[in-house]
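What you see is the complex with one protein chain gone and the rest in place.
Right after this comes chain A.
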Amino acid sequence: MTTTRLDERSKDLRRVIVRTLQKARRGHVGAAFSLIEIFRVLYDDVLRFNPQDPKWKGRDRCILSKGHGCLALYALLADKGYFPPAELDKFCAADGILGGHPDAGKVPGVEASTGALGHGLPIGVGIALSQRIAKRDSRVFVVLGDGECNEGSVWEAAMCAGKHGLSSLTAIVDYNKHQSYASTKEVQDLEPFADKWRSFGFAVREVDGHDVAALRATFTALPFAADKPSAIIAHTVKGKGAHFAENNMKWHHKNKVTDQEVEALLAAIGEA
């Protein structure tokens, strides 16, 4: 469990998420708060990208495999100028481009349409293989949920990435130890988690997923081995930043969010 204090940028990004949520009155709050620092560091410090040319060939590819965490991704994409921030006001609206799961055909900067779990890593492996064929040095980052790692296709892809020694590929698991029904330990225990990835041929590091400096240092060390794909197990807290939502399954997916709940979230973020 992490007890990391949030800095102002982390708080501001959470406020963007809450305002987005407020208009739609729904969203996966817990998942977004859990992985926001991972995205923040990726987009602020790690990824090569160009919002003016989202399909620029030299970009690094970043896939949010746990598509339900998209409120965090949207906050960063808007922040970086992929689309006007006003678009956030149309989250889940009929005339908007931002759905409850990210759609690559609609949202600039979204590499793959996800939401059905277990799809991101296989696609990431295919992209990494393509970079290798083309002798390009773009890197591929796939952000997975821990609950998502129940899916067999994740391990099929891990096996494949390990076989090919895809050092350009990094799997990042948002390991908040909760899934929709209950704790991962209760529903489908993933431990020994780091050993699982190692046994599939990954070089693995574990990090506090809310500690911005630690995340930066971890990403800077990529690839962890010259001939292996990398896995980052980011220990996080579901709902991090709003004490009453932390590890509270009622906030996994929330609909009919009230103005009072919005105010409570904003107040809690201020105190985080």
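The working rule: a contact is a pair of C-beta atoms (placed from the backbone, for glycine too) under 8 Å apart; a residue touches a chain by one contact, two chains touch by 3 or more; residues count from 1.
As a working rule, contacts and distances are computed from a predicted model.
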item: Hidden chain of the complex, named as in its UniProt record, picked from "1-deoxy-D-xylulose-5-phosphate synthase", "Cytochrome c oxidase subunit 2", "Multicomponent Na+:H+ antiporter subunit C" or "Electron transfer flavoprotein subunit beta"; value: "1-deoxy-D-xylulose-5-phosphate synthase"
item: Touch with the omitted chain, as defined above, among A:50, A:153 or A:183; value: A:153
item: Residue touching the undisplayed chain, where the options are A:130, A:188 or A:255; value: A:130
item: Hidden partner interface residues of chain A, rising order; value: 104-105, 111-113, 116, 118-119, 121-134, 152-153, 156-157, 159-160, 163
